[in-house]
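Omission of a single protein chain aside, the complex is shown with its protein chains in their original locations.
Right, chain A next:
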Amino acid sequence: MDTTDWLIGVDVGGTFTDLYAFERTSGALALHKRPSTPDNPAEAILSGLRELAEKAGFEAGTVGVLAHGTTVATNALIQRTGAKVAVLTTKNFRDLLEIGRQVRPRLYDLKADHPHPLAQRQDRLEIDERIGAAGEVVTPLDEGSVDAALKALRDGGAKACAVCFLFSYLNPEHERAVGRRLAEEMPELSVSLSSDVQPEFREYERFSTTLLNAYLQPLLNRYMRHLKSELETLAPRARIGINQSSGGLMSPERAREFPVRTALSGPAAGAMGAVHSARKSGRPNVITLDMGGTSADVTLIRDHEVSTAFDREVAGFPVRLPMVDIHTVGAGGGSIAWFDRDGLMKVGPKSAGAVPGPACYGHGGAEPTVTDANVVLGRLSGRGLLGGAMALDTQASHAVMKPVAERLGFTAEKTAQGLLDIVTANMVRAIRAISVERGHDPRDFVLMPFGGAGPLHAYGCAKALGIREILVPHSPGILCAEGLLVADLSENLVRSQRFPAIPENHEAAQRLVDEMVGEAGDWWRREEIAEERRSLKLVVEMRYQSQNYELQVAVPVEGLSARLPAMERLTELFFEAHDRAYGFHNPDDPVDVVAVRLTAIGRLPTPGAPTPGPRATTTPEPVERRNVWFADEAPHYTPVYERDTLSPGAVIEGPAVIDQFDATTLVFPGDVARVDDALNLMIEVET
C-alpha cells in the first residue's frame, strides 16, 4: 500500500507554470517549472504534474491536495473574451452600469474614457420592481415585466445574465424570485445575483462586480469542468482548491459559481507564500516586493496577516470583494528608460516584456531596460539566467545604454545606477501607498523581495524607507506556488447594514454575526472540514456617522462562537484604528457600524522548512569573482556564491552576489547576510 501523501501547489503564470510539491509524512520537497500553455492552461498543469511526479518518484494517484492559482479570469477580462452577457435591473436604471461614477479616468486627457460596460445597452433589460432604503418593497415585482425580459433574453442570445436590483443587499427577495424563474425557464443560462455575489451597499460597485462575475461564468465553468475531469483520471484522490483574490482557497464548484473571486488569484498566492516564509523565520511584519518582467506588486503583512482591500479595479472595472491589498507599479526587469518632454528621465511603465525583452536577451530589444542596467553594473552574471540556460549579451546592454549616457554626460555605470534609482523611487512610492498612507511605519517591517527581479532591487527600497532587514526566501522565483500550498480554504461572509454603535444595537448586531456563524457551519460541512481544522475571523467595519470611508476593526474570536464585545469596547477599538490611519480621533462624535464580515476558515496541512541540499555548507566558497558596481563610483571585485551551497548558519559579508536558478541577490558592501534554519537569507542593512 502506498502511504505517501503529496500536496501540490500549481501557479499558472503568463510565461511559466510553477509547481511546488510537499510530501506530508517524510517532509520531502520537489519543485518544477515548465512553459505555460495559454490556449488551454490545464494542459501545462496536467503535463507539469506528470513530469514532477516522475522527477520526484511518486505516483500522481497519491496526490492528496492540488491547490491552483489561475489567471483564466484575469486574462478573459483583459482580453474581453468572456461570454455574451445580459443584465436584468430595476426599471429606469439600466444606464447605471454605463454612467458609473460619472467621472473621467484622466483629468486632462480629452480622449481617455472608462471602458464601455460588458453588456450592451440593448441587453440591459428593465424589471418593474423597487426596494427602498429600509429594505421595504416600494414597488412589488411585476411578473409581466419579467416575462418580457425573459423573452428578450432568449431573442438576444446571451449566455450569461447578471441580476442587479437596487437595495438587494438589504432585501434580496426580488432578485431571488427572478433567479428562480431564470433557473426554471432558461436552465442553460449562467446567472449571477448581486445579492449573492457581493451583498453590499453602493449599487454601481456591486452591479459591476456582479456583471463581471456573470461574464466569466461560462468560461470558468468549462475550464473547471475540464480540469476536474482530467484530474479525476490522473489524480483521483486529489482535493482541488482554487485560489481566491483574498488569499484563501475555494472548491471548483464555488469557483464556477463565483469566478470573479479569482480575478487577482495569482498575486494573492505570492502574499500567502510570503506570510508562510516569514513565519518560518519568526518575522511577523513584512512588506513584500514581487518584481517580475513588467511590473512589481507590493503588499503589507502585519502580525502574520496580509492586509485586505475591498475596492480595486480589474481591467478598468471596479470590483468590490475582499482582496489582498496589492499595489502594482509598472516597474519590472523589462521596464524601459526614456526621456520625457521636459528632459526628465523616466523608467516604465512601458516594458520590453518577454518579446523582444531587454537588449541583453538578444531578441532585438533596442531600448535600455532595468535588466540591461543590472548587466552593465555586473550585477547579473554574463553566464546567463536560469542556471545558464538563457545567455545574456552584455555587449548589447552596453550598446543601448550608450546614447543615454552620452545625453547625460555620464559614464555607462552612472547612467545605469541612475536608471535603477528611478525604478526604485517608483517602487518606494508604491510601498509608501500601502504602508505610510495606511498608518504603518515601514521601519517596523522586514522587506521580502521575490519574483525574478525582486532580490536585485530590494536594497535600494530598504535604504529609502529606512528598513533594516531584508528577507530573501528560499525559493524567490516560485513563492506563489509555495503560497498556494499553505493557503487555507476560506469563505468570506458579509452583512452590509448601517446602524449606530450604541449598546441598544448590540443584540441585533450579534444576530447578524450568529446568522453568518450558521452559514459558516453549513459551509464547513459541505466542504467536509474536520472540527479541529475550523476557525473564524471577525471584522466590523466602522466609521464616524458623517464619514464615508469605513475602517476595518478586527475583533478577537475565541473558538467557533463569535461574540461581539460591548459597543463601548468596539468603539474604543475603532478609535485606535482611526488614530493609526489618520493620526487623530474625536471621542464625542457618533460612530456607525457599516458592515460585519466573518471569514470561515478550514486549515489544510502545510509543509515544513525545506532541507539543505547535498552541496550545502556553513563555509561556502565563491564560484567566481567579478567586478560589480554597487553604490559607488568604482566597482568592487566581488565574490559570487550559489544559493544551494549555503546551509543554515552560513554568513556572507558584503559585497557579494548570490545566484540561484531563477533569481540573483545582492549583498551590498557593509551589509551581512545570514542563512537561517528555514534556509531564508536574512540581510542586515547597514543604516
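Keep in mind that, in the parts below, a residue touches a chain if its C-beta (ideal position, glycine included) is under 8 Å from a C-beta of that chain, and two chains touch if they have at least 3 such contacts; residues count from 1.
Throughout what follows, contacts and distances are computed from a predicted model.
K.L.:
I notice the complex is incomplete. Of the names "Putrescine transport system permease protein", "NADH-quinone oxidoreductase subunit N", "Peptidoglycan-associated lipoprotein" or "N-methylhydantoinase B", which is the UniProt protein name for the chain that's not shown?
P.N.:
"N-methylhydantoinase B"
K.L.:
Which candidate, A:346, A:363, A:468 or A:537, sits in contact with the chain we can't see?
P.N.:
Candidates A:346, A:363, A:468 or A:537; residue touching the omitted chain: A:346.
K.L.:
For a quick check of understanding: of A:498, A:563 or A:603, which residue touches the chain that isn't displayed?
P.N.:
Once the missing chain is taken into account, the touching residue is A:498.
K.L.:
With the full complex in mind, choose from A:203, A:367 or A:393 the residue touching the hidden chain.
P.N.:
A:203
K.L.:
Quick one: say which of A:147, A:313 or A:437 touches the chain that got left out.
P.N.:
Touches the omitted chain: A:437.
K.L.:
Even though one chain is hidden, which residues of chain A still touch it in the full complex?
P.N.:
Against the missing chain, chain A presents residues 92-96, 98-99, 101-104, 106-111, 113, 120-122, 132-133, 138, 166-167, 169, 201-204, 339-346, 408, 410, 418-419, 421-422, 425-426, 428-429, 432-433, 436-437, 498, 544, 546-549, 578, 581-584, 586, 589.
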